[in-house]
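Supplied in structure tokens, the structure appears directly below.
Every protein chain of the complex appears in place save one, which is left out.
So that you can tell them apart, the chains are marked A, B and C in the order they are listed, and the count of residues begins at 1 in each.
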Amino acid sequence: MTEAVPVLEVKGISKRFSGVQALRGVDFRLLPGEVHAVMGQNGAGKSTLIKILTGVHRPDAGRILLQGSEIKPKSPSEARKLGISTVYQEVNLCPNLSVAENICLGHDPSEAFAIRWKQLNRKAEALLADLNIHIDVTAPLSTYSIAVQQVCAIARALSTQAKILILDEPTSSLAEDEVKMLLSVMRKLKAQGMAILFVTHFLDQIFEISDRITILRNGELVGEYPVAELSRMELVTRMVGREIAETGPSRAKGARLSPAEESARDEAYEGVEAPFLSAEGLGRRGSVQDVGLEVKRGKALGVGGLLGSGRTEIARLLFGIDRAEEGSIKIEGKSAQLSSPLKAIQHGIGFCPEDRKHEGIVGELSIRENMVLALQAKRGIFRTLSRKQQDELAEIYIKALGIKTPDAEKPISQLSGGNQQKVLLARWLATNPRMLILDEPTRGIDVAAKLEIMEKVMELCDKGMAILFISSEIEEVLCYSDRIAVMRDRRKVGEIEAGEADESTVFKIIAGGQA
Amino acid sequence: MSSPTSELLRGLAKKRVFWPLVTLALLLLFNLAFNPRFFSITIQEGHLYGSLIDILNRAAPLMIIAMGLTLVIATHGIDISVGAVVAISGAVAATMIGGQLDLSGGAQDATRYPLLLVIVVSLAVAMLFGMWNGMLISYFGMQPIIATLILLVTGRGVAQLITEGQIITIYYTPYFFIGNGFLAGLPFSLFIVAAVLALLLLLTRKTALGLFIEAVGLNPVAARFAGVRSRAIIFWAYAFCGLCAGIAGLIVSSNVKSADGNNAGLLFELDAILAVVLGGTALNGGRFTLVGSVLGALIIQTLTTTIYSVGVPPEVTLVVKAVVVFLVSILQSDKVRNRIATLGKVQEAL
Amino acid sequence: KDKIVLGFSQVGAESEWRTANTQSIKDAAAKEGITLKFSDAQQKQENQIKAIRSFIAQRVDVIAFSPVVETGWEPVLREAKRAGIPVVLTDRSVSVKDESLWVSFLGSDFVEEGRRAAKWLVDYAPVKELAAKGEVNIVELQGTVGSAPAIDRKKGFEEILKNQPKFKIIRSQTGDFTRAKGKEVMEAFLKAEGKKINVLYAHNDDMAIGAIQAIEEAGLKPGKDIVIVSIDAVKGAFEAMIAGKLNCSVECSPLLGPQLMSIVKDVVAGKPVPRRIVTEEGVFPQETAAKEFPNRKY
């Protein structure tokens, strides 16, 4: 194999944050025209490596070589001028600017003297069209869902003539369709000789597109492998440091519990006729229309559908964030007014939102504080959890969910993306909910952690918790739900038993087949 | 190698109130260098008397307002109407007490309403104005600066309306105790400060209120999604801030034995905001420190008293103030501190 | 003939003095049957200019105003002149090159007030005694930095003391014309200078009243241990004098209403009016206070 000269080479990079050694002597190289995947568990140091490459952080030790000469980028803008274009893990765009500006601002020739808006908008539209998104690019970014925002971030990275493209979990919110589009764009760029650094937790995508894989574990380099030489099993094992199954047992009949256990579970709720929550004819202008759902104790109801089909909006209605204008909600057979999230929480509902950064975490508060927030809100101001109780709670969940942090007092914004998600889950588990709404809960979570988390959730479900599970990955929905409600055009178009269905059945319903 | 003292120092340096404390100490030391009598405290008529006591006594209204404002700022708000509310509560109290000079020479030592009622009503009025702010901001979604600006303008008018543009002199001696009295040798106003501080510390550190306020200030959406009643919290923060301004108004009017609708509490809002920020609470909301704000108020008052007692000519006063504020904020900037910290480390390593 | 319309732009309502001034003008206008367009500038010159401009737009018969400062009136007064509206100044003059921009100035003389305070002080028997024995140490509470009364009252006071080598101003600080600040500054003076202070000169009564409290709290007797002279002669000052805590107050009369109205009527009638009318003002030492008190209107 002839080794080309690396465009980008990193030697012995180390980085320490207060209390955490995020990277320790890591080497990495990126060859021209390759897609190079960086893999590792949550908190392994992938994002940190990227942030060092792009000048967000300064390394403690080590060198960065760009085409053989050493560089010391001091800011992302410097890195961009050096030809490194980046999509960071969280969507880091400006919500108040228009989509077109977010995509083009700062490097577009049409801005040279006076911004030529028409030209700018047309360019943005074209870039988005490449990714199969057709939206009004003059609208503020914040009017779009997190998935669309992610696509915009990708489009921004693609809009510059860069030598190197860095993508940190660009697909975490995307549905299959957009992912496909992105992969094909990546292939095109690769063919043009661009070097791409790609971080994702989706093994399928890795094996589909990448040429080589660098694996990190706990901030240390495990190794660099051509993708052909690594099986999925080996990859996961190297990442995690031990052998694990790649996918958990599905919820389908008999897959998790023995038939005896299963019938015992079903029997336990036999006496109670009413489902935990049932909604009828829910609707709201500009949101979903005429949605009827039943979420039963001890069962997981999946919600499938394409991007923007209204899944998140159902969750918002059920959690009292938006008020339903039509229809009714019954909890345990009694009609309930869910006029605010607090009301929903008091009814025993919990909600993990999909936009972690804006709707989930309170960035500057500590892990402990983020965890106890919902429980404390549920208890009210004066029934305060003592500091000791809080510490215990934090400790329990840090251990139970395997959150990677030196201690519970670290601000949550300093955790790696996946670990933040775990903290959010802990927040809701701490309230001891009777129903949990999970909107893309596995976003940005590594394979091992995903298993752990879903295992935990399923366990709770078996113990009687009702689950509403929303995910863009149909496969995941199929795997972790008992029944699946399918959404299209902001309406529910069908409901099926998960056990009897596979992906094609769901897609058929989405495409407008039988209900 | 690190000695236990440097370890201790480093631990202290991490505390928010450390730097305001250092600043205050520096200011006091400066005074000592200039005026050796600055620290002298004598006993006069059974109570302590001296510059330090003056500073404490004089800073009391500011400390109380700064505490109320800290809560507001922690919710990512601002209240610039505190000065006007100070004037209103003083005006209400003075008019309720009423009274006139007795021409025979002595003052008429009487009040139209019982003192307790006077205090309760003035505080209630002040709190109502705070609630008014809170309502406009949390329920009508007005921007805090505009909502409180409206009260800043209107409130002065209201205060003057109450006093009819006059300075109302108060002759009722028991009322003077609030701002002039001494308890156990210390100014009574300090006990009020202590009580407010204790109450607030209890509320924000021993109940979940502090957590909720910080969460609302940092990410209101996430806080609401986690079940925090953001609106109610914001509403009560302003209401409480109004109450604090009311208390300060009573102290001020009692201290000068009169209510001046136009001048009482003038520009207090700037001093109070400055106090909060010098104390280490960011204007962007979130993490807050009440003790820091109290220290901030002390810093400001010490500076003012220093300027008077060192004899800075009035034309230069503002320049001096500017330079000190500038130096203090540089000293408190994280950037500079980190620089100092790394320097310290290097020295230790040597 | 229609009623005369007078546009009056007041500085604000920053003190009792000002409130009395406003009241006097309002009352006088009502009495004389003159329609008063009153506008409050909230201590800002630009607001006064705006008000004058709006008076011009409303085509009033006469414009009167108490300027915040002397300077800065040329452009807007020129407009008034072009519109043919005569301008009367109250309380304080303006400095403009073209003297025809205003017809009459009615008001007190701040410099003179400062002089009177100093003259009274120099002649005051206990102070004379002090001066005979040694130095007389004066502390001064100035008005708002840069404001006209503060500058002029200081100027007039210093003018007289220039020839009195025994009299020394040892400290001078601004008390912003308020009781609270007056008290605060005096406290600091007392701590710094202790018993050295013989005399307090305050640019207005309110600061003196505040300072009196500080002096009492320091265990001294205002009016005896420290001689106090201030300016304005408002009611509060008389109360303090009756109680023996203030030694003298120099009058600065706010009751300009009746005089102003008669000027306005003359101007409209086309009669010649004097360019300068100085208001009658007295000096009220402690002894006269009790007798004078019932006559005070403000």
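Throughout what follows, contacts are C-beta pairs under 8 Å (C-beta built on N, C-alpha and C of every residue); 3 or more make two chains touch, one makes a residue touch a chain.
Operating definition for what follows: contacts and distances are computed from a predicted model.
K.L.:
Refer to UniProt and select, among "Dihydroorotate dehydrogenase", "Ion-translocating oxidoreductase complex subunit C", "Sugar ABC transporter permease YjfF" or "Cytochrome c oxidase subunit 3 family protein", the name of the complex member that is left out.
P.N.:
"Sugar ABC transporter permease YjfF"
K.L.:
Just to confirm, in the complete assembly, which displayed chains does the hidden chain contact?
P.N.:
Even though it is not drawn, that chain still touches A, B, C.
K.L.:
Any idea which of A:R80, A:K163, A:R434 or A:K450 touches the chain not displayed?
P.N.:
Checking the options A:R80, A:K163, A:R434 or A:K450, the one contacting the hidden chain is A:R80.
K.L.:
Write down which of C:I34, C:I49 or C:V185 is the residue touching the left-out chain.
P.N.:
Touches the omitted chain: C:I49.
K.L.:
Quick one: which of A:D60, A:D204, A:E224 or A:D322 touches the chain that's been left out?
P.N.:
Only one of A:D60, A:D204, A:E224 or A:D322 touches the chain omitted from view, namely A:D322.
K.L.:
Which of these touches the unseen chain: C:K97, C:K133, C:K271 or C:K291?
P.N.:
C:K97
K.L.:
In the complete complex, which positions of chain A touch the hidden chain?
P.N.:
56, 75-77, 79-80, 86, 88, 92-97, 101-102, 105-107, 111, 114-115, 132-136, 138-140, 142-145, 148, 156, 176-177, 285-287, 306-309, 313, 316, 321-322, 355, 358, 489-490, 507, 510-512
K.L.:
Footprint of the hidden chain on chain C, which residues?
P.N.:
7, 10, 12-13, 19, 22, 36-40, 42-47, 49-51, 53-55, 57-59, 68-75, 78, 95-97, 144-147, 151
K.L.:
State which residues belonging to chain B touch the missing partner chain.
P.N.:
Considering the whole complex, chain B reaches the absent chain at 75-77, 136-138, 140-147, 149-151, 153-161, 165, 220-221, 230-231, 234, 261, 270, 273-274, 277-278, 282-283, 314-323, 325-326, 329-330, 332-336.
Keep in mind that, in the parts below, only the chains that are shown with their structure count from here on.
K.L.:
Going by the touch criterion at the top, tell me which pair is linked by more C-beta contacts: B-C or A-B.
P.N.:
B-C
K.L.:
Please work out the Cα centroid separation of chain A and chain C, and write it as a whole number of Å.
P.N.:
72
K.L.:
Between chain B and chain C, tell me the centre distance in angstrom, where each centre is the average of that chain's C-alpha atoms.
P.N.:
Distance between chain centres: 33 Å.
K.L.:
Go ahead and note the Å separation of the Cα centroids belonging to chain A and chain B.
P.N.:
Chain centres of chain A and chain B, defined by C-alpha means, are spaced 45 Å apart.
K.L.:
Quick check: what residues of chain B touch more than one other chain, meaning two or more?
P.N.:
none
K.L.:
Can you name the residues of chain B that touch chain C in the complex?
P.N.:
35, 37-38, 44-45, 49-51, 54, 58, 101, 103, 105, 107, 160, 164-167, 169, 180, 252, 255-258, 260, 262-264, 266, 304-305, 308-311, 313-315, 317
K.L.:
Note which residues of chain B are touching chain A in the complex, please.
P.N.:
206-209, 211-212, 214-215, 218-219, 221-229, 286-287
K.L.:
Tell me, which parts of chain C touch chain B in their complex?
P.N.:
12-16, 18-19, 22, 142, 145, 171-174, 176-180, 183-185, 187-189, 191-192, 206, 209-210, 213, 217-219, 236, 239, 242-243, 290, 293-294
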